[in-house]
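Left out: one protein chain. Kept in place: all the others.
To keep things simple, chains are lettered A, B and C as they appear, and every chain counts its residues starting from 1.
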Amino acid sequence: MASQGSIPGTIMLDGPMATKGYPLNKMCYSFNNASARDEFRTDEEAYYEKFKLTEEQKQAMRQRDVIGMLEAGGSIYYLAKFAGILGLNVQDVGGLQTGMTTDEFKAFLVKQGEV
Amino acid sequence: MASQGSIPGTIMLDGPMATKGYPLNKMCYSFNNASARDEFRTDEEAYYEKFKLTEEQKQAMRQRDVIGMLEAGGSIYYLAKFAGILGLNVQDVGGLQTGMTTDEFKAFLVKQGEV
Amino acid sequence: MANLLGGIATSHIPAIGVAMDKGLEETPYWKDFFDAYPPVRDWLYTQEPDIAIIFYNDHGLEFFHDRKPTFAIGASELYENADEGWGIAEIPPVTGETELSWHIVNHLIEHDFDITVCQEMKVDHGLTVPLTLMWPGHKYGHIKVIPVAINCERHPMPKPSRCYAFGKAIGDAVRSFSGDQKVVVMGTGGLSHQLDGQRAGYINKPFDLYCMDKIVNEPELLTQFTNYELVEKAGAQGVELNMWLAMRGALENEGSLKELHRSYHLPISNTGAGLQLLATNNAR
Partner (left out) sequence: MANLLGGIATSHIPAIGVAMDKGLEETPYWKDFFDAYPPVRDWLYTQEPDIAIIFYNDHGLEFFHDRKPTFAIGASELYENADEGWGIAEIPPVTGETELSWHIVNHLIEHDFDITVCQEMKVDHGLTVPLTLMWPGHKYGHIKVIPVAINCERHPMPKPSRCYAFGKAIGDAVRSFSGDQKVVVMGTGGLSHQLDGQRAGYINKPFDLYCMDKIVNEPELLTQFTNYELVEKAGAQGVELNMWLAMRGALENEGSLKELHRSYHLPISNTGAGLQLLATNNAR
């Protein structure tokens, strides 16, 4: 996909990114199970080790840095399950990534209907 | 596949047969795990129940009736794992299906090279 | 032969399921969105379809990157929903069927579509939210569902033209089935939205309206896009248009279509949410 140029603010989850992100995404996929979510909540660092996250991925996770997670190969579909643990919805996550408050982000969404 | 006529002595594992055979094949697929093989050895009937085998499938299993297993939708690839539990190899299984002893079956194989 | 009655395209975002669980349909945020659905429900009630073939994408419930199919089709008597990890309520099992499923599988393999066949699969909100929207109160038990999952989560994804051809082959398979079942096809997801990156929140209303306009009689204008172009024009998750194209492909050889419903609401969650109903001449 990279050969076609890049779309600003968009990180394509292509093959090489999926290779890079595999441990992170596998960890987040496990969050489909309530017991895995509990295990993560109990000891985050141990859970990172269990899935062999890279240092970059651990850092992004520790800092709740969504853009950092994406740059480390994270897929939004699996990261969403992590956001669920934090009690964040897609508007909250949108705000986090765009530097807006959730309310600002929601207003931004509404504004795009005024075309 | 049925519409193309049938090949004598050959049960095509097509879609409808795979539907019919699903519980039996799923049980046999579990035999990839040593612990599953042990569990089966300990209580065969309970293991049939666990995978919800049909009565036809249970009967074929109880009687070690390979042709019956195939007719009940069994796939030879998964049944082979059951044969492993019984300590049978593919020549033994060939004999069982053709009504030959293993030695007769082996001789039959050799004979086909004499063309 | 089995008869295709028509196709329905609808949003599938989880927030809709949550809103229905909580009974928020009449609140200001949701009212206009939900008010669009009764005409489509009435049509389904009148037409009494036996089977629904649902093109959707799995968002990481059934499939992970360990084994990610391009196209997957179910051939099971039953499909379970399950915990997706972020709180949407699980719904009762979905009724499946296997005869038409295997007939479609045979047809697809004969025509060089390299599907993954699932005799057991969990279905996620991409399928269950639309079912719940069409038959509220989980009253969908009577309809037999054939789930068809299209990869929209990891590039490379099947091209829009391939998704359309895939749908078309499934439509041909339905018509060549010896039963007399009545079948509807559904395409779920979209329209424009982007959940990830600094561009999160991107929606393209003019493009969405263009797509809903062209999909009726000029779908070839949409199938010419690359997935890259879809991401550019409709956001990272705008590629879910591919499910609409597969649905439309299934109707391709049905002759003229009647557009019985079209609506669009923005924003619903982070998306432009479309609803569209295209009926064939087999519909009453």
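Note that in this section a residue touches a chain if its C-beta (ideal position, glycine included) is under 8 Å from a C-beta of that chain, and two chains touch if they have at least 3 such contacts.
Values in this document were obtained by computation on a predicted structure and should not be read as measured data.
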{"item": "Chains in view touching the one left out", "value": "A, B, C"}
{"item": "Per the touch definition above, residue among C:Phe34, C:Tyr56 or C:Phe71 touching the missing chain", "value": "C:Phe71"}
{"item": "Candidate in contact with the missing chain, chosen from C:Asn81, C:Gln119 or C:Thr223", "value": "C:Gln119"}
{"item": "Absent-chain interface as seen on chain C, which is shown", "value": "65-72, 105-106, 109-110, 112-121, 154, 156-159, 162, 165-166"}
{"item": "Footprint left on chain B by the chain that the document does not show", "value": "1, 4, 7-15, 18, 22, 25-26, 29, 31-34, 37, 66-67, 70, 75-81, 83-85, 89-91, 93-94, 97-98, 105-106, 108-110, 112-113, 115"}
{"item": "Absent-chain interface as seen on chain A, which is shown", "value": "14-16, 18-19, 22"}
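Convention: only the chains that are shown with their structure count from here on.
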{"item": "Whole-Å gap between the CA centroids of chain A and chain C", "value": "25"}
{"item": "Euclidean distance of C-alpha centroids - chain B vs chain C, Å", "value": "39"}
{"item": "Cα-centroid distance, chain A relative to chain B, in whole angstrom", "value": "46"}
